[in-house]
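Of the protein chains in this complex, all but one are displayed in their positions.
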Amino acid sequence: MSGNTFGNIFRVTTFGESHGPALGGVIDGCPSGIKVDEAFIRQQLLRRQKGSKRKEPDEITWFSGLLDGVTTGTPLAFAVYNKDARPSDYRQEEFLLKPSHAHYAYKEKYGVFDYCGGGRASGRETVARVIAGSIAMQYLMKQNIFIQAYTLQIGDAQVRNFPYMDLSSAAENAFCCPQEEVYKAMQQILLQCENTGDTVGCKVGCVIKGVPAGLGEPVFGKLSARLAGAMMSIGAAKGFEYGAGMHAAASYGSQINDQYKTDFSTKHNFSGGISGGISTGEDIYFNVAFKPVPTLMQDMPTIDIKGNPAILKATGRHDVCISPKVLPVVESMAALCIIDSLLELKAYK
Amino acid sequence: MSGNTFGNIFRVTTFGESHGPALGGVIDGCPSGIKVDEAFIRQQLLRRQKGSKRKEPDEITWFSGLLDGVTTGTPLAFAVYNKDARPSDYRQEEFLLKPSHAHYAYKEKYGVFDYCGGGRASGRETVARVIAGSIAMQYLMKQNIFIQAYTLQIGDAQVRNFPYMDLSSAAENAFCCPQEEVYKAMQQILLQCENTGDTVGCKVGCVIKGVPAGLGEPVFGKLSARLAGAMMSIGAAKGFEYGAGMHAAASYGSQINDQYKTDFSTKHNFSGGISGGISTGEDIYFNVAFKPVPTLMQDMPTIDIKGNPAILKATGRHDVCISPKVLPVVESMAALCIIDSLLELKAYK
Amino acid sequence: MSGNTFGNIFRVTTFGESHGPALGGVIDGCPSGIKVDEAFIRQQLLRRQKGSKRKEPDEITWFSGLLDGVTTGTPLAFAVYNKDARPSDYRQEEFLLKPSHAHYAYKEKYGVFDYCGGGRASGRETVARVIAGSIAMQYLMKQNIFIQAYTLQIGDAQVRNFPYMDLSSAAENAFCCPQEEVYKAMQQILLQCENTGDTVGCKVGCVIKGVPAGLGEPVFGKLSARLAGAMMSIGAAKGFEYGAGMHAAASYGSQINDQYKTDFSTKHNFSGGISGGISTGEDIYFNVAFKPVPTLMQDMPTIDIKGNPAILKATGRHDVCISPKVLPVVESMAALCIIDSLLELKAYK
Partner (left out) sequence: MSGNTFGNIFRVTTFGESHGPALGGVIDGCPSGIKVDEAFIRQQLLRRQKGSKRKEPDEITWFSGLLDGVTTGTPLAFAVYNKDARPSDYRQEEFLLKPSHAHYAYKEKYGVFDYCGGGRASGRETVARVIAGSIAMQYLMKQNIFIQAYTLQIGDAQVRNFPYMDLSSAAENAFCCPQEEVYKAMQQILLQCENTGDTVGCKVGCVIKGVPAGLGEPVFGKLSARLAGAMMSIGAAKGFEYGAGMHAAASYGSQINDQYKTDFSTKHNFSGGISGGISTGEDIYFNVAFKPVPTLMQDMPTIDIKGNPAILKATGRHDVCISPKVLPVVESMAALCIIDSLLELKAYK
């Protein structure tokens, strides 16, 4: 399972399972001299927990790489201990396969059936991403690069952010939804899901402002390819698009070609800030679609581990929608992409 | 620009520009003992040229790695010489920025303004991908793994392949469009573009059959993340989705949860053959959206390299739509993902 | 400092400083189903401490990757907390540069002057190597691959293991020195150093038995190159040789060419079990030379951090010779090389 490292220069390796002793990570290649703002990390971790039924203090233990709160250049290692792990909640899972969960695939791959709450495939794994990403974000903010994720869609309540809208007030509601009336519709959908024991999918948008031109390494390390890989590595992600996105398939060149202004910016930025896989200096826009949480609070027909039909009775503590919890995760993965590409660019300049 | 290598175990490094002497690649980590079927490669290269106005024989020169047509385990290196390169067609581009092209980003990144036909950002770069991918496909076919790409959408003519349809007859028309009536509408749209000098976007689907369970390395090397990165590394790609895809954002868990059958397959495979980032053994389905070719046969307002307004008069030889040419490219990148993950799985078993 | 990961498939990332809270590592790509024998790890850790003046319990905290003591395929993360860290012992080092220490180089590289006991450059860093290496050794032993390091030289007391000698009784004395009379001379040299406050260098040999033919990836991933890089990454290493080694420079082809026997083994194995960078199936022999511990129990002239002459008065707790403590470290790094190359070979077979 040698897939737990992200990045080439700012390299993050994560570990930990949902109901094991701890989750954490190692940042190898963090520039020295960065003052780590723990309050900012804590704030992002809180956003990552928002609405979660499992209660974790998410306190960070630092093992190395810091001297008086400043990075020294050596590996920055950290862990978050699980306090509210409840393996016993999941005992029945020793026998029943949960629909649309990773248990079966893990079992086939590793020959081991870890019945405890999804193990490595749980959303709790994102704790380490958010910590590492928050440190990257602090470095980027010093260089006036800002990343903001927002909820564009939950079920059929949606904002279509193309052409792009003003997002400055997006942070004002709980879902960071840029349109107040859509936000209200989203609330309704979630309430309804709570009542029926159902769950719902969502689409998250993200803008990155202040990125210099030149990030991304053609042809396989295009910034768009890296962002896509980063976002699709988040548990429930099912789709990624940037700029004109999926809409591009339905468009004519005369409609979505980007016309240059005399300051080398473009009129509409249909390209989403990336051209030929390289950042253009304009704002980067991308969206990620997530599937509904697969654990319902409804009885579900399934099979047991021997293939016999069974009924899965929902227990445990599960969320209705991955948004808004996923917003800081999207921001964090974007930050890891951008910092890595930015350090890479510095090497070649 | 250290981004020209794809894969960890079956590692492909490509090189070459649209109007330079040659394009090619090196496959490092190709298993020994594979009989290379040149006819199959040639067929895929022909599909990659279909409808292209530039005429290239695309003959492959092999430099190393083969003994009597069989791979020896040493690096497999090859080149395709450009025969129909016409740098002079592009002279005016020395001065004018082409809308939605990569010239500006390349210039900002490298400080070099390569005026020749898009250089590394040209679609011609995919020649090396198709050659490498075809060799991967031959290895996979021996293991009963088959990859097939098809055109789902051109402009507003579209097939919605979700839930999945029978694709067995897709290969019968020029676009590999699985519905004959949509194929005809696509033809109409392309004809209209030819007449107006416009171009149009498209969406390509792809299915991979016969993949064993267990491919993909959580959490950052999820098979879905690798496929997304691979597809978004193709020049004009703007969006990627798999299984339920973007539709997942609008769905309820009760609608798209995958119910197990007693043979451990699922009723609908909404997961698209990947669960928790690991292949499940069911067919893998994904789609890629591509933008319209940015070079129109229409005059376009733009700026010159100093920022002065100008009119770009289209010359050169350009295509109207990236499909169906892109189909073997999508298949090839999928093959490179799958072979790499398959060899990786073997290491751990 | 993105240099803390070792291996391609069995990937070990380590962290931690000598006087920070903890040291540890993450093994990404550990095959599932390995029963971890903690007693064996503890024994190797004890050997790594032998004769050390700093007393550490070296208890391992496991964070993830284990279920009932068996690896699950997910990242195996662990830490060892520092209990006997004494930053205050090193206070004067805030001002004085220690001869042949890494402080100056670290300061120039990172712009940070970590005055605490060598930080990441301390030999204590090898704790994580030994833990990871011990797990690799357990996997290898199941496949009848055995690794044994021994002391060949301390000062001018030396065994010349070329042609190779019987090493079966090497483990019987404290230094694992294969000749009893040389062992006694070594003891004398160390005693003399204790008396004079001096330190002394050493040469360690290592044999790997049971390796199948085919390990190593020409041309840059030759097994000899990997072993050399692995050994030279150990703190005090100054030289590496395998097979005929440095002696080869003084030899004629007619003397050290390996003559085949009819079972495809060779008469003398001057090649040291590696030919063309690939293991031949014969025993692998290599040696590593280490410099004396640079901290003496003698006053040493030096400069302070501003360049003023000064006298460094030795304090702290320091060893006289890196052997025999380094023996399990050499074995561990050898194990990490071999397991990685072995898993890689499996991918291609």
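Going by the order they are written in, the chains are A, B and C; count residues from 1 in each one.
Here is the rule we go by: a contact is a pair of C-beta atoms (placed from the backbone, for glycine too) under 8 Å apart; a residue touches a chain by one contact, two chains touch by 3 or more.
Note that the coordinates shown come from a computational prediction; the quantities given were computed from them, not determined experimentally.
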Which residue from C:Ala85, C:Met137 or C:Ala244 sits in contact with the chain not drawn here?
C:Ala244
Contact residue for the chain not shown (choose from B:Gly33, B:Gly69, B:Pro163 or B:Pro309):
B:Gly33
May I ask which residue of C:Ser32, C:Thr199 or C:Ser332 touches the chain that does not appear here?
C:Thr199
Interface with the unshown chain - residue positions in chain B:
1-5, 8-11, 13-17, 20-24, 26, 28-30, 32-33, 61-65, 67, 70, 72-77, 79, 106, 109-112, 114, 119-120
Residue list for chain A contacting the dropped chain reads 8-9, 29, 31-32, 73-74, 218, 343-344, 346-349
Residues belonging to chain C that touch the chain removed from view:
1-6, 14, 97, 99-102, 104-106, 108-109, 120-121, 125, 153-156, 158, 193, 196, 198-203, 213-214, 216-222, 224-233, 235, 237-264, 266, 270-272, 274-281, 289-296, 298, 300-303, 307-309, 344-345, 348
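Going forward, only the chains that are shown with their structure count from here on.
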If I average the Cα coordinates per chain and compare with the overall Cα mean, which chain comes out closest?
A
Name the two chains that are joined by the greatest number of C-beta pairs in contact.
A-B
Taking all residue numbers at the chain A/chain B interface, are over half used by both copies (same) or under half (different)?
same
Look at all chain centres (mean of CA atoms) and spot the one farthest from the centre of chain B.
C
Per the C-alpha means, the centres of chain A and chain C lie apart by a whole-Å value of 39
Between chain B and chain C, the Cα-mean centres are separated in Å by 46
Mind pulling the chain B residues that touch 2 or more other chains?
218, 344, 348
